[in-house]
Structures are given as C-alpha cells and as structure tokens.
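The structure appears below as structure tokens.
Selected chains only, in their assembly positions.
Chain IDs A, B and C follow the sequence of writing; residue 1 opens each chain.
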Amino acid sequence: MLVMRGIVKQFPGVRALDGVDLDVRAGEVHCLLGQNGAGKSTLIKVLAGVHQPDEGTVEFNGAQVRPSGPMDAIRLGFATIYQELDLVDGLSVADNIFLGHEHARLGFVNTGAGHRAARQVLERLGHGEIRPSTEVGRLSPAAKQVVSMARALSHDARLIIMDEPSAALAHDEVANLFRIIRELTGQGVAVVYISHRLEEIREIGDRVTVLKDGRTVAVGLPARDTPTSRIVSLMTGRNVEYVFPPRAARPPGDQVLEVEGLTSPGAFHDVSFSVRAGEIVGLAGLVGSGRSEILEAVYGARPASGSVVLAGKRLRRGGVVTSVRRGMGLAPEERKAQALLLDQSVTANITLGSLPGFARFGWMNRARERAEAERLVKALDIRPPDPERPVKTLSGGNQQKAVLARWLLGSRRLLLLDEPTRGVDVGARAELYAVIRDLADQGIGVLLVSSEVPEVLGLADRVLVVREGAVIHEAAAGELDEHRVLDMIMNGRAA
Amino acid sequence: TSNEPSASPTTAAPQPAPAASGNDEPGDKVVIGFSAPAADHGWIAAIAKNAEATAKQYPDIEFKPVEPTNDINQQISAVESLIAAKVNALVILPNDGQQLNQIALRATEAGIPVINLDRVFPDKLAYRTWIGGDNYGMGVAAGHHIGKALKDKGVSNPVIVEIQGIATLPLTQDRSKGFEDALKTYGFSVTAKQDAKFTVETGNQVATGLLQAHKKIDAMWNHDDDQGVGVLAAIKEAGRNEFVMVGGAGSANAMREIQSGTSVLQATVTYSPTMASSAIKLARLIAQGKGMSDLVENQVPQSITLASETITKENVEKYLDLGFES
Amino acid sequence: MSDARRPPAAVPETGGAAPPPARATLNSLTGARHLGLLVALGLLVVVGLVTRPENFATASNLVSILSLAATIGVITVGATFVIIGGGIDLSVGAIMALASVWATTVATQEFGPVVMAVCAILVGTGTGLVNGLLIAYGRLVPFIATLAMLVAARGLAQRMSDRKTQLIDGEGAIAALSTTRILGIPLLVYIFALVVVLGWILLNRTTFGRRTYAVGGNPEAARLAGIDVRRHTMLLYALSGLCCGIAAILIMARTTTGSSTHGDLYELDAIAAVIIGGTLLTGGRGTIIGSILGLLIFTLITNLFILNGLNTSDQLIAKGLIIVVAVLLQRRNLKERAP
C-alpha cells in the first residue's frame, strides 16, 4: 500500500535520514523502532508533508506521491498524531478536532454539527466524558492526547501514523487505544506505530521496521516472534539487558524528606510520607491521580497546606527558589513546556538549575561550565554529543536526558522525577536507571513518578500507591507485584 | 466653506515686494543654512516654503535646508552639520529655543551669524537677530476683539472658552497670557481651556468635548487655524452658532470663512509665516554686511517683532493673498 | 491489560474529565474578565454623574462619546483580529491618514463621494495587503514591517497632500455621515456598530475566525492541521487595512478633511484598547467585545477630563492611574508571558 524507498533528509549539520526504506500493507499495524534520534519522527514527518525529503520516493497505492505540505498529505488520506502534541490551547476540543476541516457552510461554522461529530469521535475513543466545548488548554496531558487521536480519526484516513501515542497514557488508556487500532485495521486502514515500549509492539504490532542512525537495519520482522534481544541489538548495535540495577545493599540513611498532611484542594488530600537518603520512593497510580501535583507541592511550585520538612528544616510553602537552594530538583513531566529553553544550547539548559555554582559574584566561569556540560553529555550519552547545539534540534529522548542532566549538577539532597523515561529508548533507559540508582547510592533521596508499573517496581525501594489524590497503600517494592499494584490503582482495593 | 480649495494652486509663497533701495542687487555669494521643525503642520510648512521661495529669488543665495525634525536631539545634529559645513548664515526656527540655545551659541562662537526665527533663544549671545511674531500680542488682539464684541452685546459673565495649541510650547503660554490680560480689561475671564495638538483631528476632538461641557458659549478663541478646520467641523456637527469665534495665525481657509460672513468664525489674529521670507532676506543682508535701507543704521537691528493684526470681514480682502493654505 | 473500557471510577478524576466545574470556571472567568471592564466603566460613569450631573448623562454627550469612539473603534476591530492572530499592526493610523488623503485629492473628489469612499477602502485594504505580503511571504517581523509602513505611509500621505489639509465640501455626502442623524444618532455611529457586529460574526461564527485563533495560538499546529498559515496571516493584515479604510471615511466625515496628520498615535491607542480588553499580545486568545469595552473606557476617560476641564498634565497622570486600576480589576489570567 505504502512504499518508501531511499529517503534522505538532511538538516543543518545532521543527516537525520540516510536512505530509509519502509513498506506498509493495508490493514496492518507496522511498528517503527529505533533509538532516540534514529529518525523515526523525521521519517513520519516526511510522510505527513511537514518535511520535504532530499532524495527518495514515496509510492501510495501504486502511484508516486510527494506530499508537499500537511494539507496535501491529509488529502492523500494520511492522518498523523505527532509526538509533540500540536493543539491550540485557546480553542475548544471540537474546534481542535476539526481544525482545518470545520463543519461549515460558506465559511460559517456549524457549531452544533461540529460538537455532535466531536462527541461521536470522542465516544468512539471511549472518552465521552471530554466535552467538545471545553477549552483544550485546560485539559490534562492525557486528555490532550485523546483529542489528538480524535483529530486523526476525524479525517477519513487510509493511513494513520502514530508517533509515541502511548507516552502520555497509562495502562488502561493504552488498552483502549489498542481497541481503536484493531477497529481501524479491521476496516483496512494501515497504522504506522512508533513506541519505545516493546511489550506494546508485541501486543499490537504485525511487522516491525527498525531504524538506526537514519538507516533501515531491518524490514518487516514479525512483531510477535522476533526475540527481544535481536530487536534491541538491531536498534542499539549491542546487547542491552532490559534489567534494573541491583538495589543498594546497605540500609537507607537519614530522613531527607518528611511530608505531613499535604493537601491541595481538588488535586490531593492528606498525603504523608517520607524519603530517606539513598532511597528511591516510587509513586504508582493512574494518569490524573494527582502524582504530579504531589511532586509540585513538595517542590513548592504549587500552593498546598501541610508541612514539608527537608533535611530537618521545614520549608516555607510556595517557594521553588528555596527548595532548589536547599537541594531539591524537579524533572517535570512536560519537558518542552516546563523544562527546556528550546532556543538555548544543551549547555545552557543543563546548567540552568545550578548557575550560582558556576559563578563568583555573578560572573560566570564559562570554561568550567562547558567542561561540566561535556562531562554530562558523555555520561548520559546525549546525541549528537555537542553541548553547543540548540536543544530544540535534539530528538525527544535526548531532550529528556538533558533535563535529567540538569539535576546531576550541584549538591542535591532530593530529586523529584516525573516520568523520567518518557520517550526514552530501551538502551538509554537502562542507562538512566543506572544513573538514578547511582545517585541514590551516593546518598540522594529520589521520589519517582512513572506510569509504567514495572518501572516503579523495578527501580524503587519503596512504593506508594496513589489513587484519586490519596495514598492508599505503602510497601517495599519487593513485597508487591505488577498485578496487585494494577488492581489497587484501578479498583482501589488496598491489599 | 470654500468649494474647491485644493483646486486653486495658490501654493506659491507671497512674492515679497522688492527692497526699497539697492539691497536686491546681487552681492557676494552667501550660503544660508536653514533648520526648522518637521512640516507636519500647515503653518510650519508655509514657513519652509516661504524660506525656500525667497532664497530662490536671489541668485547670490545658496540655500541649504536640513532635515526638519520634531526631535530636539536630531535638530541639534542637523545644526551641527550646518556648522561643520561652514555656512555664512544660519536661519533657525528651533523646536524649543531653550533646548537649542547651546548649539546656537556654538554657531555664533564659530563666527556664523544666527537669525533666530520665531521661537526665541533665551541667551542673547546665541543669535544675531531675532525675527518673529508677537504671541502675547496675538492673545491680546484676540482678547480685545472678543471683549469688545461681548461688551457691545451687553453680555455679563460670559462663557469664554479657549482652545490652545501644544501646551508645552512657551508660545502657547504667551498667547494665553495675552488673551487673559486683555480680557481682564473688560472684567472677563476664561471659563475653560483645553489644549489640542495643532492637528485637525485633535482640534475636532477637543472642540467636541468642550461643546458638550458648555451648553451655551459666548465666545471661543482657537489659537491655530490649522486645527481650526477640525474645530469648525465639530461646531457644525453640533449645530451650534450662538457664539463668536476668533481664530489664530491667519490661514487662507480661515480668511475665506470670515469672508463668507455666515460662519461663527468672525475674525482671526495673524501670526504670519511670511516672517520666514523676511528672515532669509535678513540673513542675506547680515552675511553681506548690509543694513536695512529704510533704517538709518548701517546694520540690521537686533530684533524685529511682527505685529499681530486682526482680520475681520471688513479688511479680509487685503490679507487674502498673504494667507497660507493649511 | 485487556480490560478495554475503563472503570468509571477513574473517569471523573482525569484531566479534562470533570467538565462541569471546568466549564463553570471558564465561563465565570470570561465573565469575570469582562466584568472587570464593566466595573471600571461603571465607576467612570459614576464619576461622570457625580462631577457633571447636568452634562454627563445627556443624550447628546453619549452620542458625542460614541462618535468620538467610532473612528478608532473601527480600527480596533481590525487590530483585534491581527493581535489574536499573533501579529501586531503599528501602521493603522498612518494607513488611515493615507487613505483619507488619497480619497480627498482633487482628482478623486471630482468623481464624487462614492468613489471617494471606495478609494479610501481600496487604499486601506491595499496597504494592509502590502503589510500582509511583507510579513507572511517576505517573512518580516510584524513589528518591523508595520513600523516601516507607518513611516512610509505617512511620508506618502504628506507627499500626496503637499502637507496641506485637504478640505471636502462640507455639504457633501461624506460629511453627511457625521451630520445626518437617525433617531438622534449620527450615521457614523451606525457604521461603527455595523463593523463591530460583522467583526464579531467573523471572529466567532466563521472558519476564518477559528483559524485566526489557531494561527495566533499555535501556528505550527495550524500548519500541521492543513491551514495555509501564510495566506491567513496576509488576510489578517488586509482586514486590518480595510478597517483603516473605513475609519478614514469616518474621520473624513467628522473633520471634513483628509490630512496626513490624521490618526497620529492611533496604533498605541488601538493596541492598548485591545489588550485592556483581555486579548493576549502573544496571540490565540481574545474577544471583540473586550476590545470595544477597553476602547470605551479610554474614550470615557477623555470625555470626563474635558467635561471637568482638567488640564492635560493632570489628565495624563490620572489616565495612567486609571489604566492600572482598570487592569488590576481584571488581572490577566492563565498563561501569560511574564511570571
């Protein structure tokens, strides 16, 4: 149905695609795998008409096509869910879904019809509770992802491209997504699916194409039967064991963080817990259960009542500045909106949280700054390894690493990590796990939020289960298994 | 109103009468520099035009105008460039005499005679000759015209409104002072005053408001005939004609209004841009070391103040061709 | 993880899930936003009633306020579109001046009022289109492109008029817009009202309006959704130019002149009205109603000052304070540039 041959795309200084082949059959789920920066997003943007390829051909249903813009691609029947959510915050859900192909006559919008159609699509996605008239800017990331999906479905597409659609979704939502995908493929629609979660690929995928450094290294592998080790070695060029580093042998140290009765109306209530030096505490829960809010409140970025004691001293509420000065660091959930200075270099992004450490009387020591940044770029294997590159030209996963790198500088007592591996590839994930464990071993306390239950269980020493803004269970990670946790976060049964 | 004002191409500056003696005979070649505010206003535009036209009449004058500007900083630079070019005489109409004083002084020190046009430099060392209108006298003339008209009508406690030009200019303050002083002699005072900005639009806005604020007005003095076009439009729109209006400066348009006899505008007090022509003539004489032949002295006098004349329906004929098109 | 349908328990918790409160907040916010403006307007009216009871609340004063607001009001409607669309137009006053001058040259006046009006509109739209082309296709920053246009259009207007104020025959049809009244209200106020209504419809009820929000709120998203962002941007500036052309007709009617000095500093006033009205300077959000309320606040302030005979200096100080208070009443909400 779709055949791409020898696609080459050159960016200033980077050959993002260097001769990629892809062929997709009608009614199949074709998975695209590759490390961060391998060129997956770039490839699908070529398909979506966002980028023009420098070389190569695209054939669709036997005819040569060359989408010259997003409009063109949509007309051809390609619908795309982009990796970075591209919604207009100021418009309603319905307006976003039908942006560019509004229900209108003679230019006049038929709001009623638009809302009806939007409700239909949303219901089909199992999210009838999202109102078509709600302003998108007020939705949670997960709900925004649903709207993005609804937009793709609202086109009468024959090929739907999904770039990490599950990154912002939790377990249950993913299942829902898969139901839709099966529905679509049943109607003969082809789906190109990108994800870093191999277990998803196994469940939904039919065939797999693997990209490495802008080249195709494997075409049309059967998704279910190819051994994990083979896929991973194709992606990374080496063998990576998808395992968690061993827990620290020695017992955790002094209390670093003590939270008492933390309450933020509407988000969470009466949350109490503690973190010790060298300990990783994981928060497990559904999307929207309030975990991010708890982290923000602990960090002082969100008003809340209750007490937060860091290393024996009570923190004044609402002051990020003090929190950082006293040794906290937060890697937030939405890296683009909350963490990155996209125009600035990797170096400037890494050192943003510890500027005073590089300065005397406000005067920057630029040599030391660059040296430190270079060290971290190497340590975290940020690619391309050029600290002067503007961070916006990095792939999503590498951007995430830059955010983490920020808090590896300076003396930290407590790190708050909100979905630290979102969009990070398998190989880099193992590295990040090692880095996080390493930090804990150095005596830093870590509070970790992740929507992937195995990640929480594998990495954390202790797990708090959060449901509807309350901690409903607390246990050592060793005492829990995935099933029990899932049961608790979904049904509220504290076992 | 006049029918096709813009059709009549009376753009030419009034032809100054030839000098009484041989002063018009070609003399030494002189370069005369000229700097004035930006010509975004009819009166100033007439100043620039008159200066240029007069300069053209004399083959022995090389006329060097510089960029007119409303920014004091830039006018200083402009005059600096004229000093650097070593002109023989400088005619300067400063945006603000005080602020340009320093640079005029520098020109004088560099041996260039400065002819100060209209807005005066505070320091007499800064210029050789000043020629300009009589702002205070203008106010006085307007005050007398209004005072007399109201006395004749027998009005007591009249409502008199005043529409000023740019409030921050000293000339505005002089005009208002003269007006106030003259009215005082009749026992009258100004009821309300507002400043417009010398543009048609601001004149219109301010007049609209004043007409709202005062349901019955006995007399109005508008400092400037340019903004007067807007003032008249506002009066017309409000359908008011119960009062006497006096204008200022003496534009051709205002004169036509007066001539028509049907307008509220019954008089205007002159502040004639012909002073620019005279200034160029004086600059030439000074640079060539000549005097004014009607005077006994061998040199041009230190200051010349033009009288402000009152134009009414009776004498408007005589002034019509001195009026400037706004 | 095959249980596809999610347990309902989780639903009310998810982000966009709890729509009733979200909606309520939204509405009350929008309400509150305009409420702030309405309160500010109300306070000004009270001040007017107290200080000048005999003059302020008269019909003729209200009409006079509206007539005063009409010219810049029409421009404000255009500016609202441009700013919601993520741009800025500094050339509005200059375009209006140019249109007024062009429409009142001897050559144009010969053809009568209809041609004059058409001329003003064409000149306005055409000049706006040039702005749009420079910005959308020439990729100039809007601030710079329209600043250049401001300067050039004023220069051209001065040149065409030879720096003179060009009179229109006071009895003509153009002046009649200002002097003819229906139900005691001059025609030009009706024109103003019509432009506001049409602008509101265009912004709220058409695809053009939706796309304006999209282009301003997230141009990349708009592009990915298949909107021709460049073309749309160009049209926004042409629309602003059109409004300037209409405003030129109104100012011609009011002053019976065309002049290169018309509309001086309108750009600041129009932008200020739009922003006081709650439109974000960064684009993507805003309302026509808010802009018009913002404008009325400004006009009312000026009216009160003149009625009370305040001198300009005190006027300026008071105006500054009032602006701050008016805006404090309607604190900017949600995402805004600075913290």
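What we mean here is this: a contact is a pair of C-beta atoms (placed from the backbone, for glycine too) under 8 Å apart; a residue touches a chain by one contact, two chains touch by 3 or more.
Because the structure is predicted, anything quoted here is derived from the model rather than measured.
Undergrad: Let me make sure I understand: only one instance per chain type is drawn. What is the full copy number of each type in the complex?
TA: Formula for the entire complex, using the labels shown: A x1, B x1, C x2.
The rule we apply is simple: only the chains that are shown with their structure count from here on.
Undergrad: So which chain ends up in the middle if you average the CA atoms?
TA: Central chain: C.
Undergrad: Among the chains, which is located farthest from chain B on the basis of C-alpha centroids?
TA: Relative to chain B, the chain whose C-alpha centre sits farthest away is A.
Undergrad: For chain B and chain C, what's the span in angstrom between their mean Cα positions?
TA: Whole-Å distance between the two chain centres: 37.
Undergrad: What whole-Å value do you get for the distance between chain A and chain C if each is reduced to the mean of its CA atoms?
TA: Computed value for the inter-centroid distance: 42 Å.
Undergrad: Can you compute the centre-to-centre distance for chain A and chain B, using the mean CA position of each chain? Integer Å is fine.
TA: 73
Undergrad: Touching at least two other chains at once: which residues of chain C meet that condition?
TA: In chain C, no residue touches at least two other chains, as defined above.
Undergrad: Identify all positions of chain A at which a residue touches two or more other chains, and write them in rising order.
TA: There are none in chain A.
Undergrad: For chain B, which residues are in contact with chain C within the complex?
TA: Going by the criterion above, the answer is residues 1-7, 11, 39-42, 45, 167, 192-195, 197, 199-201, 204-206, 208-213, 215, 226, 229-230, 233-234, 236-238, 253, 325-326.
Undergrad: For the complex, which residues does chain A have touching chain C?
TA: 48, 50, 69-71, 74, 80, 82, 86-91, 93, 95, 99-102, 104, 107-109, 111, 126, 129-131, 133-135, 137-144, 146-147, 151, 171-176, 178-179, 286-290, 468-469, 486, 490-492
Undergrad: Taking the complex as given, what residues does chain C use to touch chain B?
TA: Interface residues on the chain C side: 52, 55, 58, 60-61, 64, 67-68, 104-106, 109, 158, 162-167, 169-170, 175, 178-179, 186, 251, 254-257, 259-264, 302-303, 306-309, 311-313.
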